[in-house]
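Heads up: the structure comes next, in structure tokens.
For this view, one protein chain was removed and the others were kept in their places.
Here is chain A:
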Amino acid sequence: MADVVLRDVVKNYGALPVVHAINLDIAHGEFVVLVGPSGCGKSTTLRMIAGLEAISGGTVRIGDRVVNDLPPRDRNISMVFQNYALYPHMSVRENLGFSLHIAKRPKAEIDKAVAEAAEILSLTPLLDRKPGQLSGGQRQRVAMGRAIVRHPDVFLFDEPLSNLDAKLRTQMRVEIKRLHQKVGTTIIYVTHDQIEAITLADRIVIMRDGHIVQIGTPLEVFERPVNAFVATFIGSPPMNLLPATVAGGALRLADGSTIPMPPGLSVRDGQAVHFGVRADNIMPEGHSMPPTAHMAHVEMPVTLTEPLGTETLLFATLAGTEVQAKMLNPRPVRTGEVLRFGIALDKCHLFDATTGASLRV
């Protein structure tokens, strides 16, 4: 096990910078997820840690060694790739044992390590198959098995689940988490899927355009997004954002209606802002809205409903903007029906309209 430290790490492709001086401290045994939209530099960052991409600037440290100039084989890391990257001409057993074979470990030790990994990942009956004879989920498990037999200092995962169907993805997510609990090795995990990030991570690193936007626990980034980008990226459905102006201690929406100012914010009069509220904090009255001290009330016509079983997602219009709200203990709602909604103001956010920065103090 080892900690991983990135200091001002830069990656340029020719003259094009794709990772801008990022800093990141990852502790022993921590599960860190890099998340962000496609092309934001997550894979590039991971591959610099792995040694598969040259580092253009800054330092990467694993344990007590600066690894900038070490080839991947000397970094004692394991990596699981999006396309599994199994060796197609080797059996599952040979795939799992390959790194130990290369390290010239005795045969008995290799057999034992392979058997152990196969047991953990339920691969034992498949040991003599070739990768071509396995399903996607099984291949992914072999890729993970190949990573764990070596007992590396750090596991690197690059979107390992994105080629699997939804059901399998959920299942493998649990297996990865269980694996981390069992082996306790530091994991750096890249995904573009915020649900994967929230469910897996000890800490989430949100990236955008080669910069780190926010680092925090899943709860922190969910409850206290530093800007409008994080607010809309994390959480499903995405946070509703309504353009508004600060006017005399209240918020004036686009249609001139007002709602009271949420507490705990630093704003100045006349400031153009975006009012942010999650679907969980805007609910029709009489449907189990948790009581809070700061409530606002609005009436909105419902334009679309999406029943999800225990709750229904309501699409409604507020001051000309479409808003998603949640109805717990749902009853059937007609399109066009006007409902009275309560907004839990203390859970709401304001973002500066030009910079996007959160105005929470």
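Brief remarks on what is shown
Throughout what follows, a contact is a pair of C-beta atoms (placed from the backbone, for glycine too) under 8 Å apart; a residue touches a chain by one contact, two chains touch by 3 or more; residues count from 1.
Keep this in mind: contacts and distances are computed from a predicted model.
In the listed set "ABC transporter permease subunit", "Succinate dehydrogenase/fumarate reductase iron-sulfur subunit", "Protein kinase" or "Sarcosine oxidase subunit delta", the entry agreeing with the UniProt name of the missing subunit chain is "ABC transporter permease subunit". In the complete assembly, the contact with the undisplayed chain comes from A:Phe98, out of A:Phe31, A:Phe98 or A:Phe351. Here the missing chain is touched by one residue of A:Gly132, A:Gly248 or A:Gly270, and it is A:Gly132.
Contact with the omitted chain, checked across A:Ala50, A:Met144, A:Val221 or A:Ile234, is made by A:Ala50.
Residue A:Leu86 is the one among A:Met48, A:Ile62 or A:Leu86 that touches the chain missing from this view. One chain of the complex is left out; on chain A, the residues touching it are 50-52, 71-73, 77-79, 81, 83-89, 98-99, 102-103, 130-133, 146, 150.
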